[in-house]
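Only one protein chain is missing; all other protein chains are in place.
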Amino acid sequence: MDNNVVLTARGITMTFPGVKALEKVDFTLRKGEIHALMGENGAGKSTLIKCLTGINDFEAGEIHVDGISGPVKNHSTKDAQEVGISTVYQEVNLCPNLSVAENLFIGREPMTKFHTVDRKSYVKRAQKIMDELGISVDVTQNLENYSLAIQQMVAIARAVDMECKVLILDEPTSSLDDEEVEKLFTLMRSLRDKGVGIVFVTHFLEQVYAVCDRITVLRDGQLVGEFPIAELPRVKLVAAMMGKNLDDLAEIQKESTADVSKNPLEISAKGLSHTGTIKPFDLDIHKGEVVGVAGLLGSGRSEMARAIYGADRASTGTLSVDGKEVRIGQPIDAMNLGMGMLPDDRKAEGIIADLSVRENIILALQAKKGMFKKLSRAKQEEIAARYIDLVQIKTADQETLVKQLSGGNQQKVILARWLATDPDFLILDEPTRGIDVGTKSEIQKMIVKLAGEGKSILFISSEIAEMLRTCNRMAIMRDGQKVGELDHDLTQENVMKAIAGGGETHE
Amino acid sequence: MSKRSLWSKLKGWSLFLPVVSLLLVMAVNIIHDISVGANPFSFFMITLRETTGNGTILYGRIIDILNRGSEVAILAIGMTLVVSSSAGTDISVGSVMSLCASFCCMLLAGYGVSSTSTLAVPLIVGILAGIAMGAVCGMFNGTLVAYFGIQPMVATLILFSAARAIGLLLCNDLIVYVRNGTFGIFGGYLGIIPTPVVIVAICILVIGLLLRKTALGMYVQSVGINARASRIAGLNSKRIIFLTYLICGLLAGIAGIVASSRITSADSNNIGLYFEMDAILAVALGGNSLGGGKFNLAGSIIGAYTIQAITTTLYALGVSSTQAPVFKAVIVILIVAIQAPPLQAYFKKRSAAKQVKGAA
Partner (left out) sequence: MRRNAKLNSHTILLLITIVLFAVLYAGGCIAYASKGFTHLQTFLNILITNAGLICVTCGLTVVMLTAGIDISVGALIAMDCMILAVGMRAGMNAVVMVLIVLVIGVLFGMFQGFLVGYLEIQPFIVTMAGMFFCRGMTAVICTEQVSITQQSSELFYKWANTKINIPFGGYINSKGKYLVPYVRPGVIVALLLLVFTFFMLRHTKLGRAFYAIGGNAQSAAMMGLNVKKVKMSAYMLSSIFCSIGAICYCLNTMAGSVSQALGLEMDAISSAVIGGTLLTGGVGNVIGSFFGVLINGTISSIVKTNGKLASSWPNILTAALLFVFIVIQSVFAMLRNRKK
C-alpha cells in the first residue's frame, strides 16, 4: 500500500434484492486530504459508506486500512471504530440528554479505583480536547443546549479522540447556517493538517469547492472516476453526476411547442418560504404550462414544491391560485384548490403500504369528497380499473397490497391516485425515479397530454433530459434557494451551467 | 406440496389466530366433559329453562359466554380502532366504565342516595348521560394523544387513575343501588335472549355500518399505517385519531351501563376492574398488530369471546377467578413472543436455510 494512503477499497460489490447497489467500486483515501464523495440519489454513496463502516456486509471486494495487515471486514460500527473509521451523520448520533463530556466518553469512561465513573478526570480531558480543537463549549453542559453545529463538532471530537484515521462526514452541513458551516470547515482543515483522511458527503457544490482536495463521483452504483479538484470544474462535476458527457450532448427533441405564456396564471407564489428548508421564492405557473425544477438533490427543489402544497406550512409570503389569494394550512386545503402532489419519498410519504392498490388509488379522491360521502365499492372498482389501465399498472388484481408491487408500479399507483382527483395543478416530484425506460417516456407523454388539456404541472426531476422534453420553462435551484429561471435556449448544457453556478464555463 | 400450500393459505387467513384459539378452548371443554363422563357436546347444548326472576330464558354454556363476554366485546370494538389509528392502547376504558356507571346511577338515584326504587330522572336521561360521560372521557384522551402528541398509554393513564375515583366521589363513597326493574333490563333478559348480547349486536351493527357506509375504516387504517403519507393524500390524521378515542370512550360508556345494570348498582371499586387488559388482549388475540395499521374487527370480537370462553372453562376446571390471570398472562406472552420481530427473523432465517438444503 502506498505510504500516503489510509484507506483503499477495491471492487466493492453489493446487491439488494433486485438492485445492484454497488458494482466493483474502487475508492482511495489519502492521509491529510478532504475527499468529496459525490453522486445523485441512488448513486451508491450511502451504500459505500455503510460498507466501510460495517453496517452493510458487501459481497465482493476488499478494504484495506493503513497499519492493519490483510483485508478488513467490519461487522458493526464498533468494529469500524476499532480499525480507525468513524462516521458523523447529519442526524447527530449522540445523546442530547447527556453532557458534552459524557458524550465524548460514554462507553469508554475512565474509572476510579472504586469502579465508579471518574467524572473529574474525563471532564478535564474533554475540556482539553475541545480547547485543542478550538471549540468553545462548557463540557459540563447538556448537549441539547448547544446548536446542531456544535453537536456535530462534538461528534467529530469524539471520533478524533478515538484516534480515527478515517473520518466520514455524511451530509454534516445540511442543517447548518453559513457561519456554522465555516466553523465546521475550520475544524475540518485543522484535522486535515493533523493527517486525518476525511470523506465528505454533501449536496452543496459551493462547499465541495471551498474545502475539498479531491472528488470521487459515483453514478448508478458505479464509479465514474476520481478527480483532483482543479481538474473538475463545476459543470463537469454536474455532468459526471447526472451521467451526460458535455461533449456528446445531442439536442433533444422537444415534445411541447405550444406557447402558453399568454394563458392566465394558475399558481403565483410571492416570497413564499419555509424556515430552515427553502428561502423566499417567487414562482408563476400558467394554465397548461409545464414548469421544470432543475437542481441537485438538497438544492431546495422538493422543498419549494412542499411549501406551495402546504406539506410544509409556508412561513412567509403569499400564494394565489387562479388569481385569488389563498391560505393553505395543510394538504387537504391545497387539494380543495385543485392541487395534487406526488412526493419524492415514495415509501415515507407516498404509498400506504398495507392497503390494496384500489384503496391507494381512490384515497385522495375519497379524502376530497369527505368521510361521509363514501365512494361505493362498485364506483371504487371502476375508478381503480380505469386508472390501472390508463397508467398501465402491472398488478395481479385491484386487491393486491401495494407493498407487493415493484417500485415503478407503486409510483404509478400514486400517479393514478392524483389523476383520479382530476387536479388543475399537479406537482410531480421525481415521478420517474426507478422506473424502466419505456414507462418513463409514457409518463413524459402523459405530462404533455395533461398540459394540453389545460392543466399546469410542476415537474421535478434529476434527469434534465426528460424535463427538456416536456417543460416550457425551468426554475433553477441551488443551495436552498431559487436562483433563476430559463425560458429559452433550454439545452442540457445551459441548464447544467445554471445549476452549477459560479460562472465557470471553461472546458 | 399442495397440503403445505393449503396450510400456508390457512395461516394467511386473517381470522386464523382467533378462530384457532377459540377451537382450542372448545376442544379443552369437550375433553374435560368426556373425562368427567358428561355428554361430550354439553358445551354446545342450548336449552330453554324456567327461572323465577326472568321467566323462560335460553340456557347453556355458549349463551353464558356470549352474555358474560359482552362488556369486553363492546370495549374491544373501540380498542381495535384506537390501536389501529394510534399504535397505542387506551388503558382508561375500565376506569371510564366505572365512572359512567356511577354517573348514571347517581343521576337515577339522586346524589347521596344509596338505594332507591323510584327514579329521580327519567331512565333514558340517566342512560344517555352515562354514555355521554364516556364520550367526554374519550374526547379528553383523544385531545391529549392527537393534539398534544402524548404517548397513548401515558395520556390514558390520567383517566385510568382519576375516572374511578371521580365516580366514587359522585356516589358519595357509596354503592348506589337502583332497585327499579326497568334499569335492570340492560343486564337482564329481553324475552328469552340476554339483553347484553342484543346490545353487543347493536354496537357491532352501528360501528360496522359506520365503517362500511363511510370512509372511516379506510381513514383509520391509512393513518395507522402511514400518517405522513395520509396527510399528503389529504387526510386530517389528528382528527381521525381523536375520533377513534371518542368512539372508544363512548363504547366504554355503553359497557359501563351494561355492567352496572347487571348488578343494578354502581359499585365504583369493582365495575370494569382489569377490563382494559382484557380488551387489549382481545385485540391482540384477534390477530391485530398492537403496532397499529390494518385492523380486523371480527377478529377482536371473536377474541373477546375467546377470553370469556377461557375464563368460563377455567372456572369449570375448578380454577378460581383470582387465579385465572396466570393463564391469561401465559397466553399473552405466547402470542406476542411469536410475533416478536427478532423471533420472526430467526424463523425466516431457519426456513430459508431449510429451503437451501432442500434445493441442494
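Note that the chains are named A and B in the order they appear, and that numbering of residues resets to 1 at the start of each chain.
Criterion: a contact is a pair of C-beta atoms (placed from the backbone, for glycine too) under 8 Å apart; a residue touches a chain by one contact, two chains touch by 3 or more.
Computed from a predicted model, the values in this text were never measured in an experiment.
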{"item": "Selected residue (touches chain absent from view) among A:15, A:90, A:121 or A:142", "value": "A:142"}
{"item": "Hidden partner chain, touching residue among B:74, B:107, B:131 or B:159", "value": "B:159"}
{"item": "Contact residue for the chain not shown (choose from B:56, B:117 or B:323)", "value": "B:323"}
{"item": "Interface with the undisplayed chain - residues on chain A", "value": "77-78, 81, 92-98, 102, 106-109, 111, 115-117, 119, 136-137, 141-142, 144-148, 150, 158"}
{"item": "Residues in chain B touching the chain absent from view", "value": "89, 144, 148-151, 153-155, 157-162, 164-166, 168-169, 172-173, 277, 280, 284, 290, 320, 322-330, 332-333, 336-337, 340-343"}
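Note that in this section only the chains that are shown with their structure count from here on.
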{"item": "Centre distance in Å when chain A and chain B are each reduced to the mean of their C-alpha atoms", "value": "46"}
{"item": "Residue numbers on chain A that touch chain B, as the complex places them", "value": "311, 330-332, 335, 341, 343, 348-355, 359, 363-364, 366-368, 371-372, 374-375, 417"}
{"item": "Chain B residues within the chain A interface of the complex", "value": "213-216, 218-219, 221-222, 225-226, 228-236, 293-294"}
